[in-house]
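Removed from the display is one protein chain of the complex; every other protein chain stays in position.
Labels A, B and C are assigned to the chains in the order they are written; within every chain, residues are numbered from 1.
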Amino acid sequence: MPKLKYYQALTRALDEEMTRDPRVVLLGEDVGPSGGIFAQTRGLHGKFGPLRVRDTPIAENGFVSAAVGAAMTGLRPVVEIGFGDFLTCCMDPLVNQAAKLRYMLGGQIGVPLVLYTFAGGGLSAGPQHSQSLEAWFAHVPGLKVIMPATADDLLGMMKSAIRDDDPVIVLLGKKLIGSTAEAPVGEHLVPLGQALVRRSGRDLTLVTLGQMVPTALKAAEQLATEGIEAEVIDLRSVSPLDHATVAGSLKRTGRLLVVQEAMGPCGIGAEVVSEMAQHHFAHLRAAPVRVSPPFAPSPFTPALEAAYLPSPASVAEAARALVGERRAA
Amino acid sequence: MPKLKYYQALTRALDEEMTRDPRVVLLGEDVGPSGGIFAQTRGLHGKFGPLRVRDTPIAENGFVSAAVGAAMTGLRPVVEIGFGDFLTCCMDPLVNQAAKLRYMLGGQIGVPLVLYTFAGGGLSAGPQHSQSLEAWFAHVPGLKVIMPATADDLLGMMKSAIRDDDPVIVLLGKKLIGSTAEAPVGEHLVPLGQALVRRSGRDLTLVTLGQMVPTALKAAEQLATEGIEAEVIDLRSVSPLDHATVAGSLKRTGRLLVVQEAMGPCGIGAEVVSEMAQHHFAHLRAAPVRVSPPFAPSPFTPALEAAYLPSPASVAEAARALVGERRAA
Amino acid sequence: MLDRDRALALHRMMLLIRGFEQKASALYRDGRLPGFIHLSIGQEACAAGACAALEPGDWITSTHRGHGHCLAKGADPARMMAELFARVDGYSKGRGGSMHIADVAQGVLGANGIVGQSVPLAVGAAYSAQVRGERSVALAFFGEGASSAGAVHEAMNMAALWRLPVVFFCEANGYAELTPYEVHVPIESVATRAAAYGFPGQLVDGNDVTQVYAAVHHAAARARAGEGPSLIEARTLRWHGHYEGDPQSYKKAADKPGSNLADPIAIFGEKLRDFGIDAATDAEARAWATAEIERAIAFAEASPEPALSAILEDVYAGEAA
Partner (left out) sequence: MLDRDRALALHRMMLLIRGFEQKASALYRDGRLPGFIHLSIGQEACAAGACAALEPGDWITSTHRGHGHCLAKGADPARMMAELFARVDGYSKGRGGSMHIADVAQGVLGANGIVGQSVPLAVGAAYSAQVRGERSVALAFFGEGASSAGAVHEAMNMAALWRLPVVFFCEANGYAELTPYEVHVPIESVATRAAAYGFPGQLVDGNDVTQVYAAVHHAAARARAGEGPSLIEARTLRWHGHYEGDPQSYKKAADKPGSNLADPIAIFGEKLRDFGIDAATDAEARAWATAEIERAIAFAEASPEPALSAILEDVYAGEAA
């Protein structure tokens, strides 16, 4: 079977959608002739020309806002922001413009904008180049937010995002860039808003997302050798968030563990736990558990970063404690 | 007893701290000779002069970042951002600079910066002038976030914030501007990080914050006439968040209701509920409940905004259902 | 350049804007309009002159002070008034208010409550025209206060780099909120900044509608010919407060209400005869403007409030009623 790398899935999604729809354009720093810092846009400038594939100046607020203006006037822009941390530089066009314009303009227009960026840690990139800020955007009505964790999901979800009539924030995992999946044959579309059960299990519901998916799966493998079967749910979309899939699993397992790379307070884990506590309280047979890094910036030091991020070992440990509680109960 | 208005508490806090400490300066749009759009800085420019009270150009990113630079080099700047919604325009200096510099510079410096802004809805100010974004900042290590709900708390917490060696985001309630409290006599300091039980009650723990405090208290009054005693906790600080006070109350009531003006997903309510679910599961005698506006921008239309925001009636309704569940149980 | 028809159209538009805003001011004072409103009374020559120099397929982006811009680009005063009244027939279905009026079909991409963002939004529209090979031009209205915003610099730089068909129209009305021009602009004129990007900049008298019209006409022609952006600064004065109800104590004496303020309508009124517009036509224009405002108010008053179900409408696609 041919393989597809994560970053190539991005290129392929862009290529296919730009071929299909002439309104799709790509804007960002270094997306042009150079082909991008991770080779993620290689070939697109040559194929679609300098108007549709635009190297921007370093002006995130300006070019994201311009992309909103373009989206209001007939284009379907895709913008790249190199690192997720730089989203701090374009919050206004995303939150006060893209997210609200359909509403503010009484439905006269929509903003079919896609913004993708490489987020998350694990590469010793330090405090300003390792953050996971998905919760900010999940807090904002009018935006959709997705975090594909595999190359095939990236391909299929990116294509769906480009076809979506609302602004979609796509948070990609920097550490996943070289990961591979089987290359889907032909048109591959994955709908937004649907979680995926990546592993079935009866003992606990392990909800996770983005770069933590491989970590959670490794933890689950380890747990399986110990006789603990974790059901691993990859949220894939965090807004809208597929609470139904989580609740369905929780109903069977009665145990909820959420693992995220982002900071704990007001994170996606908080949302999942409180949604389940509020609406599926009766299914909770033990206290739900959140695993996230300590409340501190991401350290550059490799050893510290490894200890800071959830690991297969720390996730398995939390799962054991949760299931132990069951056994004790 | 002399009264103190909410906006006057701000002026008094600034006046007292600028008098006490020559390193304290004030920067913002229209904070100077005009005295501010709500008269909140009246008299300060005359008293402390044009260097220490600086009208800025409309350049939120620039002047907040400059305030960070000033805080690194010996000043203790206070900056005003007119409306909380414009925080989208200065996320980088807050999140990637102020919050992380102490850490990134290995403790060589701190960033004693205070940013205050008027947030929240209820004034028909529309989608771009009504937001409550506290959850974003509670998600960021290195920042402190407070939301004083009364004039005396504003005075005491603002003064503590100015004396704090870390960056503090102060989200004031636009709708509270004209509210009054008894004017504290003499030096009045309220520590950051401590919630306040505003009303005692045995039947449920009603956690709230900011502009929702008066709403919650009104709901509690109504409930009391029906024989339901709500314990109303004003969080006051959302980072750090005083989970201990909430847990102490929950232990007695077994019922948790969180009311917020901000959007539900990944909000402060999510954090409180999931923290209680994780660490105080045994105390929860019913499913915890969050009340927040529907997931949509804040409508300009007065009737719609009134229906959109939690009201004494909708809060009381949620409380009745929660307590009814107890009675049924 | 200005023939009789265009001159009359300019005159009528200034009267309409003035009438609309004076009425809005009165209604606001009477407590009939919710929220906040920002009026551009005294600045009518900017909106009227600039938009008259554009074509129907062109776009504008506007600010928190956008009534004049929207009217001049063709928005219906009735639907605008309905929006101020927060009624369902308003441009935002009554849920946006004064600061978010748009009429996309007329090329009005919207007033905007975030100072500065009108500028990159217009650049995006211009980019859109460039990609699709359309001949549309985008014009961004912004104030001298907004000229300090980073977004404006980023947008102008991009427009220059990409040679986009955009006109940057700085409507300098003497103040930004409660502070005067010189608190915001360290140089003689914002128009000077064009040199920072390599495109032409021009300072015009924003109270003279003919100057505004000529400058924008020239800039739009240039843009349409593929020669890239231009910057125009038009000097005028905000007669009212920043928002209605503003006590305006911060204003310089010469700028205060009651002073002898330059009136763009009167200034152009002096020239009407040169364009062959006689007193009867003038009177007719005034009557038309009054009738339009009356129509607008009747329409607004007759329009119902939005239903509560509208709270969740138009948040995402497919959620319209």
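Here are some notes:
Here, a contact is a pair of C-beta atoms (placed from the backbone, for glycine too) under 8 Å apart; a residue touches a chain by one contact, two chains touch by 3 or more.
What you see is a predicted model, and the numbers here were worked out from it, not measured in a lab.
When the full complex is examined, the chain removed from view is found to touch A, B, C.
Here one chain is not drawn; of B:Ala67, B:Ile81, B:Met276 or B:Val289, the residue touching it is B:Ala67.
The missing chain, though absent from the display, is touched by one residue of C:Leu161, C:Ala214, C:Ala262 or C:Ala317; that residue is C:Leu161. Within the complete assembly, B:Gln97 is the residue of B:Gln97, B:Ser237 or B:Ser274 that touches the hidden chain.
Although one chain is not drawn, its touching partners on subunit B can still be listed: residues 25, 51-52, 54, 56-57, 59, 61-63, 65-75, 77, 92-93, 96-97, 101-110, 141-142, 144, 164-166.
Against the chain not displayed here, subunit A makes contact via residues 29-30, 32-34, 36-37, 55, 57-59, 61-62, 85-86, 88-89, 123-129, 294-297, 299-304, 307-308.
Residue positions on subunit C in contact with the hidden chain: 148-154, 157-158, 160-161, 183-184, 186-187, 192-193, 195-198, in rising order.
We take it that only the chains that are shown with their structure count from here on.
Chain pairs B-C and A-C differ in how many C-beta pairs they share in contact, with the greater number at A-C.
Averaging Cα coordinates per chain places subunit A and subunit B 30 Å apart.
Subunit B and subunit C, compared by their mean Cα positions, are separated by 36 Å.
Chain contacts: subunit B has residues 61, 85, 88-89, 126-128, 295-297 touching two or more partner chains. For subunit C, the set of residues that touch two or more other chains comprises 92, 95-96, 100, 112-114, 150, 315.
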